[in-house]
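Missing here is one protein chain; the remaining ones are kept as they sit in the complex.
As written, the chains take the letters A, B and C, and residue 1 is the first residue of each chain.
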Amino acid sequence: MNWFYIEGVLILAGINIIAVLGLSLLTGFTGLFSFGHAGFMAIGAYSAVYFGERMGLPFAVSVVAGGLVAGLVSLFIGRLTLKLKGDYFCIATLGFGEAIRLVLDNVQVFGGARGWPGIPLKVDLVTVTIFNIVGILFLMFLINSRHGRSMIAVREEELAAKVIGIDTYRYKVISLFISAVYAGIAGGLLGYYLTFLQPKLFGLQKSTEYTIMVIFGGIGSISGSVLAAFILTVLPEMLRSFAVWRFVIYGAAVIFIMIARPQGLMGGKEITLKGIAGILGIPGRNRKTARSGEV
Amino acid sequence: MNQILQQLINGFSIGSVYALMAVGYSLVYSIMNFSNFAHGGVIMLGAYFGFFFITLFKMPFWVAFIGAGICSMLVAVLVERMAYKPLRARNAPFLYFMISAMGASMFIENFVIATIGPTFRTYPQIFPAEPFSLGGIYVGRLDMMMFLISAVSLIALVYFIECTKLGKAIQATAFNPRASALMGINTDSVILTVFGLGGFLAGIAGVLFGMKYTVYPQIGFITIKSFIAAVFGGLGSLPGAVIGSFILGIVETMVSGYIMSQYRDLISFSLLILILVFKPMGLMGKSVEDKA
Amino acid sequence: MQKRLIIFLVLLLTATVFAAGCSNQGQGPAGGDVVKIGWIGSLTGDTAVWGQSELNTLELLAGELNASGGLLGKKIHIVGYDTRGDATEAVNAVKRLVSQDKVVAIIGPNASSSAMAISGTLEEMKVPDIATVATNPKVTVMDGKVKPFNFRVCFIDPYQGAVAAGYAFDVLGFRKAAVLYDVADEYSQGLAEFFIKTFEEKGGQIVAKEAFKSGDTDFRPQLAKIKATNPEVIFMPYYFKEAALSAKQARDLGIKSVLMGGDGWPSDTLLEMAGDAVEGSYFVNHLDFDDPEVQDFKQRYNAKYGKMPELNGYLAHDAFMVLVDAVKRANSFDPVAIRDALETVDIEGITGKIKIGKDTHNPEGKEAAIIKIEGGKYKFQQKYAVTD
Partner (left out) sequence: MELLRLENLTKTFGGLTAVKDVNFTVNEGSISGLIGPNGAGKTTIFNLITGIYKVTRGAIYFQNVPIHDKEPHVIAGMGITRTFQNIRLFKNLTVYQNVLTACHHNADYGIFDAALRLKKFRRQERELKEFAGRLLELMELSGWKDKVANSLPYGLQRRLEIARALALKPKLLLLDEPAAGMNPDETRQLMNLIRRIRDEFGCTILVIEHHMDLIMGICDNIIVLNFGKKLAEGPPEKIQQDPLVIEAYLGEGGMPGA
């Protein structure tokens, strides 16, 4: 294996991890399904590159600002749709994602459907790793606070959450906002890594893939999401030489996982230092994994 | 004036395509309470079944038509057994069903690409192609045919659900699965029936779709529109699915024809969200307060 | 019950893996005297038809070349990767080709977006790429500077748009044109834009500009609107599936205007699907199908794969020829030497004369062929070049 190729795959995995972390907060911890996350990613990507290349902001600033723009849009969309239930919310986000793509297809300032080439390459493995560490820590700290617990309560039993005083609507909005920011940041990084943007990159398929990653990793597990994003980015690469059979296998694998291990890789648990120590036989509290909330 | 009439007819014709797909989808939703994303894949297979029955096995159209329906029925049942039943047995939350459905849809589409190939295939001409012309307004024969077949199958479906014992069992299960299981209804066979019916509808929808628009592995993509139509109408409601489909078809046509075709989906999706803001359960969906 | 299911699924997985393994056989292991040439393009997704045709062509040509002694004494081995038409996948695939498979050059992709996205990687790893049908000008030239490792064998959107508009205006004498295009497709958007530009510059009038979205199958709302504007010609710059459907639907609505298309049209499937609806239509092509050399290639392709090549096959053919020429003249498999030789390629391909311009990396002065559909057949009209 050659490092140049591996590095490319790792960077892409890192970018996917950020997007999946965001979606994990929304789907895994708050229990809301979104098929419009590629839309937030697109908004983040285009605004980040706009800030960076047209307005001359520094790279990191423009990527984060791109994320925030995605977040702001999510507040607007969230206000309209977060009161909807289950599939209705799902389809509304699907419509949103497709609508964003259509707008970008039409807007010629950003290149329209033909895309925006010639973006300078500003993302390397180090940048992505830093974004990942910050992203994971933020999410971990958030989840292990009263805010994170309130979001989990929304997922577990919305009515009960309400009567113990949790403003479920507000927490849904916050959750959507943060996950849109993550998606936006991932989008910005993708733009600066690919050096090219095109609305087609952010299709429904991308939203679906991220959702699959979250479920694959296990609902309500940060480490699971990270692991799943990594595995499911690498898997199609490993299957690359299978050509047309690649996504047949991928599809079958998804069904297989749902049937054989529906709790996902981590099943709502987290990999912790304690857990690793336990596996290695280092004395201490000998627990392999700990539930979120106890880190 | 002519143009408005023509556009209305166009809208109805597009709507009837959506309706045929949306009904099967909504039927499954009414029982299982999840979006069966594999429905598009079954429709696509239906189109291929019909195509091969007619071209390879030289079957007469109606035999191929019914045959494609039956084969798709088997596929839908198989998908249910493989991808959903194990989840059902475990009482898994609806999101697992949805992911499993996505996996199935991905599997079916790419399996067809890998085995049959990505080429577009054209049905031989079965019905005369030239449209009726009524004072400058054109109505396609195939459209009329599709409209008729959709109507007949929908009426048959409604008859089946309203007037047969099995249909009543389906209704009961949709209303309250646990209670109906306690009343001696075999939930499993109800679910199989529903998937079978949904599959049959998907199959004939596929054949009609293929005749009208050719056959290729990504046909299933169009079912997104029928999902949206079903949401418009209220998920799980069959009349809702039909009405939603026609509304979507006409709205799309009017937006393309009179506003801006470049932004068609933006406008129709915004309308969808707007409707949901005021009617959170769609047009025909029942609005219920949370039971504590 | 559940155990059995899992076993079944495992079997299914193994079977697919096995099947995939089989379909991969024949590419064989690489020995010391084998040189690898990469290909990327779409084998899955909605543009799979064209990608498959390219890869088939390359494997056919490589096989023939190897049978007649190979290139510089070495056997050629084609390594092809699927991109699903997605730019991210294209970048991954190229990274794998250049660093792991160590290909000396890459042919493809068939989408401009992928071709633009891989530029950086090509430059970093110094491997040349010859795009087949990536027609966006920015594939080879960005901000007035030529990209050192990107080449192509097809003409570009502005050229094709100008040819179509010029032919419609000057030769066919049309003054009122309508455009229907795919707003979500890069190729369609580009071609539409340049057609409109030239047509209006010449003094023609664009009476309607309507759009649909990739994946749509019904165009009657847009067509009914176009019909009301009474155009003499409707320009339909998109691929043949949509072209056939929209042509049929246009005729169903009683539209009598002449239809015109770009290089997305040529395919046997178009005639089969559209039948009478495209009778009398024109389109811009890269080549004349009746050319004896073209016929020869078609027969060879058909003999091996049992079907006719799509247009991309012809361009992949010429890309391969260009590459072989460059390797021969460089007398080396060093990618940079190949790149240098590519800049001075001047050969006669089946799609016409290919003389790569040093400052553009495009085939300079390549004439377009105008084809008319008559009696259910493609009738070559004339070579047509735009004179500035």
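Things worth noting here:
Keep in mind that, in the parts below, contacts are C-beta pairs under 8 Å (C-beta built on N, C-alpha and C of every residue); 3 or more make two chains touch, one makes a residue touch a chain.
This structure is a prediction, so every number in the text was calculated from the model and none was measured.
The residue touching the chain not shown here, chosen from A:Val107, A:Leu125 or A:Ala160, is A:Ala160. Only one of A:Ser150, A:Ser179 or A:Thr211 touches the absent chain when the whole complex is considered: A:Ser150.
Residues 138, 141-142, 144-150, 152-153, 156-157, 159-160, 162-168, 174, 220, 268, 291, 293 are the ones on chain A that touch the missing chain.
Heads up, the rule we're going with is that only the chains that are shown with their structure count from here on.
Chain-to-chain contact here is organised exhaustively, every possible pair of chains being in touch.
The distance from the centre of chain B to the centre of chain C, each centre being the mean of the chain's C-alpha atoms, comes to 34 Å. Chain A and chain B, compared by their mean Cα positions, are separated by 31 Å. Contact with two or more other chains is made by residues 2, 5, 9, 19, 23, 43-44, 48, 183, 213 of chain C. The residues of chain A that reach two or more other chains are 102, 106, 244-248, 252-253, 255, 259, listed in rising order. Taken in their complex, chain C has these residues touching chain B: 1-2, 5, 8-9, 19, 23, 43-46, 48-49, 52, 183, 210-213, 215, 217-218, 220-222, 224-225, 227-228, 241, 244-245, 248, 252-254, 269, 272-273, 275, 307. Interface of chain B with chain C (complex): residues 3, 6-7, 10-11, 13-14, 17, 82, 86, 89, 110, 113-114, 117-120, 122, 125, 129-131, 133, 136, 138, 140, 209, 212-214, 216-218, 221-222, 252-254, 256-258, 261-262, 264-265. Contact residues on chain B toward chain A in their complex (touch as defined above): 29, 33-35, 82-83, 86-87, 90, 92, 94-96, 98-100, 102-111, 113-114, 224, 227-228, 231, 235, 262-263, 265-266, 269-270, 272-273, 276-277, 280-282, 290, 292.
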